[in-house]
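The other protein chains are all here in position, but one chain of the complex has been omitted.
For chain A:
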Amino acid sequence: MVGEEAITMMDPAGLKAIGAGLAVGLAGLGSGLAEKDIGAAAVGAMAENEALFGKGLILTVIPETIVIFGLVVALLIS
(Lines give C-alpha, C1' and ligand atoms only; values in the text may rest on other atoms or scores of the structure.)
Protein backbone atom coordinates (compact mmCIF):
# COMPACT_ATOMS: atom_id res chain seq x y z
CA MET A 1 0.00 0.00 0.00
CA VAL A 2 1.08 3.52 -0.73
CA GLY A 3 0.31 4.79 2.76
CA GLU A 4 2.41 2.16 4.49
CA GLU A 5 5.32 2.90 2.24
CA ALA A 6 5.09 6.59 3.05
CA ILE A 7 5.14 5.87 6.77
CA THR A 8 8.19 3.66 6.53
CA MET A 9 9.94 6.45 4.60
CA MET A 10 9.74 8.75 7.65
CA ASP A 11 13.06 8.84 9.45
CA PRO A 12 12.57 9.22 13.24
CA ALA A 13 15.56 11.54 13.41
CA GLY A 14 13.96 13.78 10.82
CA LEU A 15 10.67 13.90 12.69
CA LYS A 16 12.56 14.76 15.86
CA ALA A 17 14.30 17.58 14.06
CA ILE A 18 10.98 18.89 12.73
CA GLY A 19 9.48 18.71 16.21
CA ALA A 20 12.45 20.52 17.72
CA GLY A 21 12.29 23.15 15.01
CA LEU A 22 8.57 23.70 15.60
CA ALA A 23 9.15 23.98 19.35
CA VAL A 24 11.80 26.66 19.01
CA GLY A 25 10.19 28.43 16.08
CA LEU A 26 6.66 28.69 17.45
CA ALA A 27 7.87 29.55 20.94
CA GLY A 28 10.09 32.20 19.38
CA LEU A 29 7.11 33.65 17.54
CA GLY A 30 5.18 33.70 20.80
CA SER A 31 7.97 35.53 22.60
CA GLY A 32 8.35 37.92 19.73
CA LEU A 33 4.67 38.79 19.62
CA ALA A 34 4.60 39.41 23.33
CA GLU A 35 7.83 41.36 23.36
CA LYS A 36 7.00 43.68 20.49
CA ASP A 37 4.15 45.36 22.34
CA ILE A 38 5.95 45.48 25.67
CA GLY A 39 9.10 46.76 24.02
CA ALA A 40 7.27 49.53 22.19
CA ALA A 41 5.50 50.59 25.35
CA ALA A 42 8.74 50.41 27.35
CA VAL A 43 10.58 52.62 24.87
CA GLY A 44 7.69 55.06 25.00
CA ALA A 45 7.81 55.15 28.77
CA MET A 46 11.57 55.58 28.72
CA ALA A 47 11.29 58.53 26.38
CA GLU A 48 9.13 60.20 29.04
CA ASN A 49 11.27 59.19 31.99
CA GLU A 50 14.73 57.70 31.62
CA ALA A 51 14.66 56.24 35.12
CA LEU A 52 12.18 53.65 33.88
CA PHE A 53 14.92 51.85 31.95
CA GLY A 54 15.30 49.10 34.54
CA LYS A 55 11.59 48.44 34.84
CA GLY A 56 11.17 48.53 31.06
CA LEU A 57 14.01 46.07 30.61
CA ILE A 58 12.50 43.63 33.10
CA LEU A 59 9.05 43.82 31.58
CA THR A 60 10.48 43.38 28.10
CA VAL A 61 12.45 40.24 28.95
CA ILE A 62 9.64 38.52 30.84
CA PRO A 63 8.22 36.73 27.75
CA GLU A 64 11.75 35.47 26.98
CA THR A 65 10.87 32.51 29.17
CA ILE A 66 8.50 31.23 26.51
CA VAL A 67 11.25 30.79 23.93
CA ILE A 68 13.59 29.34 26.55
CA PHE A 69 10.97 26.68 27.28
CA GLY A 70 10.77 26.02 23.56
CA LEU A 71 14.55 25.70 23.43
CA VAL A 72 14.56 23.31 26.40
CA VAL A 73 11.87 21.17 24.78
CA ALA A 74 13.88 21.11 21.55
CA LEU A 75 16.97 20.02 23.47
CA LEU A 76 15.01 17.27 25.20
CA ILE A 77 13.60 15.99 21.91
CA SER A 78 16.86 15.89 19.98
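Going forward, a contact is a pair of C-beta atoms (placed from the backbone, for glycine too) under 8 Å apart; a residue touches a chain by one contact, two chains touch by 3 or more; residues count from 1.
Rule of thumb we're sticking to: contacts and distances are computed from a predicted model.
Between the names "A-type ATP synthase subunit I", "Aromatic-ring-hydroxylating dioxygenase subunit beta", "Molybdopterin oxidoreductase" or "NADH oxidase", the one given in UniProt for the chain missing from this structure view is "A-type ATP synthase subunit I". For the chain left out of this panel, the touching residue among A:Leu29, A:Val43 or A:Ile68 is A:Ile68. In the full complex, chain A contacts the hidden chain through residues 53-55, 57-58, 61-62, 64-65, 68-69, 71-72, 75-76.
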